[in-house]
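Yeah, one chain of the complex is gone here, protein chain that is, but the others are all in their spots.
For chain A:
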Amino acid sequence: MSTDSTGPTGSPGSTPAASTPGRSTPGSGNGAELIRFDKVTKRFGSNTVLDDLDFTVAPGKHVTLIGPSGSGKTTILRLLMTLVKPDEGTIRVDGEYLTHEEKGGRLVPAGEKHTREIRKKIGMVFQQFNLFPNMKVLQNITEAPVHVLGLGRDEAEERARELVELVGLTECLDRYPTQLSGGQQQRVAIARALAMRPQVLLLDEVTSALDPELVAGVLDLLRDIAHTTDITMLCVTHEMGFARDISDDVLMFDAGRVIESGPPEKIFSEPENERTREFLSAVL
């Protein structure tokens, strides 16, 4: 287990007690951590997808999760977005419990209201875009800022216009999602997530559903965002070149555990773990 990792540390379940906040984030000045998983286990039926998982992500870091399919990467994003609930363990975002609340000194499952407040700090971009097909691009982007953050319509539209400019789709504001290409839809989805000004952006295989010639445009946009903002990114991808470009850290998953982690140069060039080597030789 490497201890020199700057942002996150993935610690295999065999050494659960060893992980402490101070040790896991030597790279950030104040020792802060934005995301913290403690002994998280998630099962689907008899299938254990995440097994006693500990890891942390420091603010502003870009972390990529790699590994064979079914290794639990996407489940981590879905847990953070509260699309699924952990069976055991706790998740904290910005120091607060995501799916639990402290009541009378005890941790109890959180109510919807508490979870909603924490979840506002997180945005997600999906593999299948999941734009609202009944709304034009503009309304897709303004819907949540208006109805969740309580922004005025003018302010929300102003924000949306800035974002479509960022993602290069100014001319598409008045179109419906079905009138856009997959790459354009995914860029709208990125703008929609950013409109909530989240602290964390979750990217779930965002180019997997795109035609090959549309992948580069979306990845370039995400590179831009990664290099010009201080947003924290948690990214599941099969695009290893992209992972190498934007990541501060790479976590290699296998069978629900982090089996290796470190900066991309190290993971991609001289992986220590046999499974990591096998996986990378298969995908690179």
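Quick note on the criterion: a contact is a pair of C-beta atoms (placed from the backbone, for glycine too) under 8 Å apart; a residue touches a chain by one contact, two chains touch by 3 or more; residues count from 1.
The working rule: contacts and distances are computed from a predicted model.
A single chain of the complex does not appear, and UniProt lists its protein name as "Ectoine/hydroxyectoine ABC transporter permease subunit EhuD", one of "C-type cytochrome", "Ectoine/hydroxyectoine ABC transporter permease subunit EhuD", "Chemotaxis protein CheX" or "3-hydroxyacyl-CoA dehydrogenase". The chain omitted from view is touched by exactly one of A:Ile35, A:Ala110 or A:Leu131, namely A:Leu131. From the set A:Lys42, A:Arg159 or A:Arg192, the residue in touch with the chain omitted from the display is A:Arg192, counting the whole complex. Chain A meets the missing chain through residues 81-83, 116, 119-120, 122-124, 126, 128, 130-135, 143-144, 147-148, 192-193, 196.
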